[in-house]
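The complex appears here without one of its protein chains, the remainder shown in place.
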Amino acid sequence: MTESLVEVRNLKKYFPITAGILRRKVGDVKAVDGVSFNIRTGETFALVGESGSGKTTTGKTILRLYRPTDGKIIFDGEEISQLKDRQLKKFRRVMQMVYQDPISSLNPRKRVKDILLEPLIIHKIGTPSERYSAVKKILEIVQLGEDYLYRYPHELSGGEKQRVAIGRALILNPKFIVLDEPTSSLDVSVQAKIIHFIKELQKKFKLTYLFISHNLSLVKNISNYVGVMYLGKLIEMGPTNELYRKPLHPYTQALLSAIPVVSDEEEKMKPRKTPIKGEIPNPANPPPGCRFQTRCPFKKEICEKVTPEMIEVRKTYFVSCHLIS
Amino acid sequence: MSKSHKDSPLLQVKDLHVYFDTIEGTAKVLNGVFLTIKKSEAVSLVGETGCGKSVTAKTIIGLLPVPPARIVKGEVLFEGKNLLKMNEDELWKIRGRKISMIFQNPMTALNPIFTVGAQLKDVVKWAGKRKVGLREYFRGGTEEKEIEEKILKMLEQVRLPSDVIDKYPSQLSGGMRQRVLIAMALINNPELVIADEPGTALDVTIQDQILNLLKERIQSMKISVLYITHNLGVARELSQRIYVMYAGNVIETAPTKKLFKSPSHPYTIGLLEAVPKLTGEMEKGIPGRVPDYKNPPTGCRFHPRCNFAMPICKKKFPEPVEIETEHWICCHLFK
Partner (left out) sequence: MSRAVLEAGISESTLKYKLEDLRRAWYRFKKNKLSIAGLSIILFVVFMAIAAPYISPYPEDAGAVVKFEQAYQPPSWEHLFGTDEAGRDVLSRVIFGARYSLTLAFVVLTIAVCIGVPLGLIAGLYKGLISDIIMRVTDVFLALPSIVLALAVTVVLSPSLINVMWAMAFGWWPWYTRLVYGEALSVKQEDFVEAAKLLGASKIRIAFKEILPNCISPIIVKITLDMGFVILAGAGLSFLGLGAQPPTPDWGTMMSEGRSHLPTIWWPTVFPGLAVCFTVLGFNLLGDGLRDVLDVEVT
């Protein structure tokens, strides 16, 4: 059995809300509010949810771009939850991220060559000529010609920019990459190329991915394991095929039933249409009890008072819902 | 297919060519677009970024910035009359009243300094009127009551609470703003609504609500719709006929069911294959890049990327051919 590369235990990340001249704290945005899961080596773990779900914050907190408010992050056996910046530097080589918007994730004033050299310079890897060769090699891997070295980001198409971003993430030879909606700003045909490419890279370099997305059809195509988040909490998670075949949580069912599909075949695979009313509540002021109760068509009285626990329904399949107890 | 009352179509776009003059050259963005919408029909114009679908929509409704845009050839016939040849006064009477538009981004499409009620009132009072005299502007009073009732009724139909009238757009969520946009587009009972990427800026569950609302409203008001979208799944759910665009041309069109059952143009097939599906299939996509409109490929603009390209594809643009009932395609493979 493959061990877990990443273990997340009761992770919390709150962002303080301040008011007044003296910036006194008046509350918290509970972006991530007690999330636990494992990512096994070599697998693609997908985190899905809508805005305010906390999926991006979870990914960034695991990478220690934020300091967790509470909880543990164990990466490759080492606990990194409370490490200081200097101690984290060595981890920067093994965990990386690809951002959603390729335009803002590349410095417009830097050429591709400099963007790719930067990680090597920061970590003082190799001599200048060795670095140059490494950059050329990476360009080959991301399937861009050598003439791209001296171009600026604004001279590249969306797909090409994203390849450079992926190249930057790969050049340090990481083990773990967080992909935050890497293709949502790309067209369908470009997306297909990039996703296939990302899958090949995973096989070739034995990478572990955390794939964050709101596109459920895409998630089905790339992940082995899915976690569904709502307002800072994980409400359901399990192996991809199982979760899609028989989703248990009403929110998961609603999400899956809302996917626009392109064939009758897929239509039959969707759960029955369960339209949910209302808006997503403000993460600064989540509803009491179960977070989803204000919009749940099956709400019971207990849902308004008690937050449901995460239960292991069967091996590796978890749900947190009072309907399933 | 929907049954139309009369056989004459509501909107007909014929051989539309639109060019953009830029410092670096002339971009030949639209290369002969054709489109027909019947009364009470829902049609989608589907294509990827840069294919010209937004330009087509803007040309229809008359919001194209001319210059740098230039309408070189073609007609846009609305109820038989050519919109491109109308004078400003006539165009104004149609735009906003008979043809309305739901804009793409609910976050930016509403004026932040006016309340929702004020903006809706503006639409009811002034849509279609090009010149409004001062006296007319300040008059108000008599029709106020009717207008308010109309607004309240519309809000109910888009399932917004009536207190939204006094709220500012910044106080509303994305979904609610989108509903306001829908209300603004439908309140004057138009004949045709153009919906630009409805719901793409919203979350999946909210988008679902909005699309269902749109579908329901349009069916009950018997309006025609032109959906502009890049999402084939959304087009499949919302429309009865789909037009697929590539690089400034409509390359295939068919009733929805037929299009998904027997897609025929290599681009359509490639596009459909590239869509991630719940069945776990997702092909590698289409090789190559979208062409540069300043120097587009000759003949069929797709030929550089087409696996089935023949010598004639480079020489001559394939005119539309009907391959089965109501299924048209622009491709030399089908003659």
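Per-chain numbering from 1; labels A and B assigned in written order.
Simple rule for what comes next: contacts are C-beta pairs under 8 Å (C-beta built on N, C-alpha and C of every residue); 3 or more make two chains touch, one makes a residue touch a chain.
Note that the structure is predicted; figures quoted are calculated from it, not measured.
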*Neighbouring displayed chains - absent chain, whole complex*: A
*asked:* Of the residues A:40, A:111 or A:299, I need the one that contacts the missing chain.
replied: A:111
*Touch criterion as defined above, residue of A:16, A:128, A:275 or A:297 at the omitted chain*: A:128
*Just name the one of A:11, A:31, A:80 or A:97 that touches the chain not displayed here.*
A:97
_Applying the definition given at the start, please give the residues of chain A touching the unseen chain._
63, 65, 88-89, 92-93, 96-97, 99, 101, 104-111, 113, 118-119, 122-123, 127-129, 132, 150, 154, 165, 168, 172
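As a working rule, only the chains that are shown with their structure count from here on.
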*Distance between the centres, which are taken as Cα means, of chain B and chain A, whole angstrom*: 33
*asked:* Touching residues of chain B toward chain A in the complex: what are they?
replied: 48-49, 173, 175-176, 203-209, 211-212, 230-234, 236-237, 260, 270-286, 289
*How about chain A: which of its residues touch chain B in the complex?*
50-51, 157, 187-193, 195-196, 214-218, 220-221, 244, 254-255, 257-263, 265-266, 269-270, 275-277, 279-280
